[in-house]
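Take a look at the following structure, please.
The complex appears here minus one protein chain, its other protein chains still in place.
Here is chain A:
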């Protein structure tokens, strides 16, 4: 088990910067998720941690030791690849025993550990068959078992669930959580699925176009996104983010939305928007579950008026699509009071609203 320090790491392929000055500190035994859209540099980051690729700049330390000169075979890393990378020309047994054989573990010991791992992954009945005959789900289990069997000091998983069907995926998600407790290993988990990251990880690193957007505990990221990208990426359904120009008239600050509507800013969110005088265009963010209907609950909550376009059932609740001019707001119809076509007032609580600079995407006046 090791801690990992990623320090100002940059990776370039020719002129293209795949990973751009990323720093992440991972403590011993922590489960960290790298979350970001496809192509943002997650796999490249993992490859550098594993030592499969060298960083162009910066350093990656294990337990504060630079591994630059440590040979691959002495790093002791478990890596589950995005496409599993099963040795299809070998049997399931040979796949599991491979890492142990390379490490010259004794024969009886190998047999014992392979049996135990196969049991753990419930693929014992397949041990003698060629690995190429496995189903996708079984390959996934084999890939995890093959990496876990060597008891690596860190465990890297690159989108291990993305190829699985929904049912098995939910099962594996729970299974991984159990596994992590069993191994107590430092784990880095790559995913582009924010729900997966939210439900599994102790900490999440959100990456976009090679840059680290935010790193922190799931709830902190959810409640306090530091920029527009994170606010938009995390949460389901997504946060309402509406862009516009800031206009000040007679002491009143308004956000003139690009769709023609306007938001009369008030309270904390107004303070946030005014915290930087250089900002002229901004983005207003509010999560669907924070919007409410009916009576105004606080003095500086912002009143809007919109037409109910669509009502969509999401679990026990209904999600309302509220059209204000050209802009759409999503809100939960918590009291089941709306009907399609209604023109209703709704409120944006100022305290729950967030302000972003549209140009840089930076959060304004964050806590």
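Note that in this section a residue touches a chain if its C-beta (ideal position, glycine included) is under 8 Å from a C-beta of that chain, and two chains touch if they have at least 3 such contacts; residues count from 1.
What we mean here is this: contacts and distances are computed from a predicted model.
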Query: Out of "3-isopropylmalate dehydratase large subunit", "Alpha-D-ribose 1-methylphosphonate 5-phosphate C-P lyase", "Carbohydrate ABC transporter permease" or "Glycine/D-amino acid oxidase", what name does the UniProt record list for the absent chain?
result: "Carbohydrate ABC transporter permease"
Field: Selected residue (touches chain absent from view) among A:56, A:82, A:289 or A:323
entry: A:82
Task: Check the options A:38, A:73 or A:108 and report the residue that touches the missing chain.
output: A:73
Field: Selected residue (touches chain absent from view) among A:102, A:252, A:314 or A:340
entry: A:102
Field: chain A, residues in touch with the chain not shown (by the definition above)
entry: 47, 50, 52, 72-74, 77-79, 81-89, 98-99, 102-103, 131-133, 136, 139, 146-147, 150, 163
